[in-house]
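One protein chain omitted, others in place.
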Amino acid sequence: MKLIKKAGLTIATVSLGLSVLSGCSDSAGSDSGKKVITVAYPNWWQKWLQDLEKDYEKENPKVDIKLQPLTANEGGISSKMAMMMKSKKTAPDVVLEDTFMIDADAKAGYLEPLDQKLQKWGDWDKFVDTTKKGITASDGKMYGVPFSTDVQGLWYNKKLLKKAGVTLPYEPKDWQEVMKTAQAVKKSSSNVIPLFLYASKATGESTSMRTFQVLHSGTGAELYDYDSKKWTVNQKAVEDSLGFVQQVFDKKLGESMSQAADGQAAQTLANGLMPDDKVAMVMDGNWVTASWREGGSKPWPKALDTWAFTAFPTQKGQDPKTTSMSGGWAMSVPKNSDEKDLAWKFIQMSTDKEHQLNYTKQTGDMTVRSDVQQEKDYLNQPLGVYKEAGEMLKKTNFRPAVDGYPSVSTLIQETVESVASGKKTPKQATADYINGLKRLVKEKNIEVQ
Amino acid sequence: MDTTAETSMKQKWNTQGKKKSSNKRKWLQALIFLLPSLLLLGIFFAGPIIMTFYFAFTDMSLTGASAQNIQYVGFQNFTNMFQDPSFKTSFMKTMVFLLMSAILGQQVLGFILAMLMREKNATVRRITGTAVIAGWVTPEIICAFAFVTFFSDNGTLNHLLNIFNFGPVSWLYTFPMAAVVIANIWHGTAYSMMMFQAALDGVPKEIHEAAMVDGAGRWQRLWRITIPSIKNTISTNLVVITLGTLGVFSLIYTMTGGGPANSTSTMPVFMYKQAFVNYQLGYGTAISLILLLIGITFSLLYIKFLKTDQE
């Protein structure tokens, strides 16, 4: 006993010493008495953030913006954000997060509710209402300001569809029509993927959201019921959605499984398959054209002569006729930030009309502001599909904003892959999905219909 | 392990008195030398291991409500784990990866290389040695990138096979386990090779010559003389690389992310995904605990090997 005590004491002393040592060497010297605002964000927004830094520092000469770009593989970034926000020592003042993390991070106590600040902010009315859903957590409070959103739909190759005898513009009424078109393409053009779906774990969230949840939302069912606070499983809806996936791969209308299992599938599509007319339809987001813009990975200014974007139909064409899923990104203030007011000012500036317009011009993303939506500069951007996308945004759906979502999403990816690869029938996969849910969120939180 | 040096040491210390207190005094003296290591190991190694036993029984998570207050959940993580088909898969995958890449791959290839290189032309030795060691010296992450491109659809391997009118094969999709196994063999073989080289150099030539006079063939010499005389090295090496391989994470995670369809999801990858992608730290820790237990089993095996060696 004595020995253990002694050892404990030694450990305590030494660790104390170490922490002091590290504290000294690591503390960022706030030179010239300037206040420091740290902003943490995924590194692909480097250029935009650098512009914001310049503008903010010009307006606020006494503040120093410190940029913290995060580099990691997918999944890594949100866990990294959580780890940073967890400790006062490393918490940034502003974080840019995927909105599906907001509820979890709010529940964990990492984020500061912004309701009061938002109410007083005149600009808040200008934000499209659907995008506000994304930043509202299950406690009803709002934890961020959205700055980017997207919609999912169906990209189609005009040349290949014409060849298959489809009337353009293509507006499929239901799933069956999509399937028929794919079959027609298969007959009329060899060596072409009729319909590309993200269908493996390697493509991560895309598989869950752009494939499964777009389909599932088209059945009219919900994954989560906010009133009863339970995960709902409408077995028929899940089976039907998986059935669509199964048909596509079973009838060889989709990509090969090795293409599906490539984590770089999105890049392969934008840089190769789509420009080379090797694919006729793709279930994907409105931002696909970003790669084709000037300075993108595959500049192709005339892309929209070949490719067009249309809304994905509901299962049987039932109201509201078409469906979509939206994600988005928001700026939030961590609870552990020590400069919350300055952080809020930074967010206000970053999402005002001027900077939001700049953002969409730089990235090709969709705006979240209704006033920017009207701007000619926005609508007439090269390679933009903002008109179509704007319409889709009105009927869009959001992923369940609850803290179990990330792990459920992984489960969905596994389920979709098991069906696409032919290892399981939709029925078996649905049963496995239910079992998986029981394991992840506990049986009492599930309602099977 | 008892060298003549140690024997003389023994005499020296023994003559200084056989009282019990002298052992204590010697330990105290030794403690001065051991202190820095003990401190480091105590805080950063023993500490976390003890904590593993605690966290494995909680619902701790990286985000969400259970990030704020951690609750004790008993054996729930373990019951979940044993019901989770992915866990069983990951256990099997770990064993396959171990057997193929460490035990068969690195050990056997390393031994063959060491045998082949004996008494060969110095230039050939140097070329081969450098090539093999390049794999070992290349950092794990770069290994992973190099092999992802090597095995990719238009990668080096398919280019080569094309010359022989074969392929192309989507290696990372069709044979993902083979791909990561090969990458790990590439990265690790040099270690076994060097161990065996050193051991083979230590086998006295006279024994070989005597056996040759007796008319023993190549294989007989290999089985009866060479292998028994480097038995120590074989067993030590076996266990060291086995345990090293058990923890391989960056290589597999970067190459395949555990996929496709969990086919390369070894336990470290599975643990990482549960803990840091699904944010379930408690569950991840429970998986770690099992991984630790496997490690412990192997080290007990190891210790047994050594004991028989010393007899």
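As written, the chains take the letters A and B, and residue 1 is the first residue of each chain.
The criterion applied here is as follows: a residue touches a chain if its C-beta (ideal position, glycine included) is under 8 Å from a C-beta of that chain, and two chains touch if they have at least 3 such contacts.
In this text, contacts and distances are computed from a predicted model.
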In UniProt, out of "Glycine cleavage system H protein", "Cytochrome c class I", "Carbohydrate ABC transporter permease" or "Multicomponent Na+:H+ antiporter subunit A", the chain dropped from the view is recorded as "Carbohydrate ABC transporter permease"
Of B:G47, B:P204 or B:P228, the residue that touches the missing chain is B:G47
Answer key for A:M84, A:A221, A:M325 or A:A401 versus the chain not shown reads A:M84
Omitted-chain footprint on chain A covers residues 15-16, 18-19, 21-23, 25-26, 40, 42-44, 68-73, 76, 80, 83-84, 86-87, 89-90, 263-267, 270, 287, 290-291, 297
Note that chain B touches the chain not displayed via residues 1, 3, 5-6, 8-10, 12-14, 23, 26-27, 29-30, 33-34, 36-38, 40-41, 43-45, 47-49, 51-52, 55, 60, 109, 113, 116-117, 120-121, 124-125, 127-128, 130-143, 145-150, 152-157, 159-160, 183, 186, 194-195, 197-199, 201-202, 232-233, 235-237, 239-240, 243, 246-247, 249-250, 254, 268, 271-272, 275-276, 281, 284-285, 288-289, 291-292, 295-296, 298-299, 302-303, 305-306, 309-310
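Basically, only the chains that are shown with their structure count from here on.
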Whole-Å distance, C-alpha centre of chain A to that of chain B, is 38
Contacts from chain B onto chain A in the complex sit at residues 39, 42-43, 47, 61-65, 67-68, 80, 83-84, 86, 153, 170, 172-174, 257-262, 273, 276-280
Per the touch rule above, chain A residues touching chain B in the complex are 7, 10-11, 14-15, 73, 75-76, 78-79, 82-83, 86, 101, 104-105, 107-110, 200-202, 256-258, 261-263, 403-404, 406-407, 410, 414, 417-418, 421, 423, 439
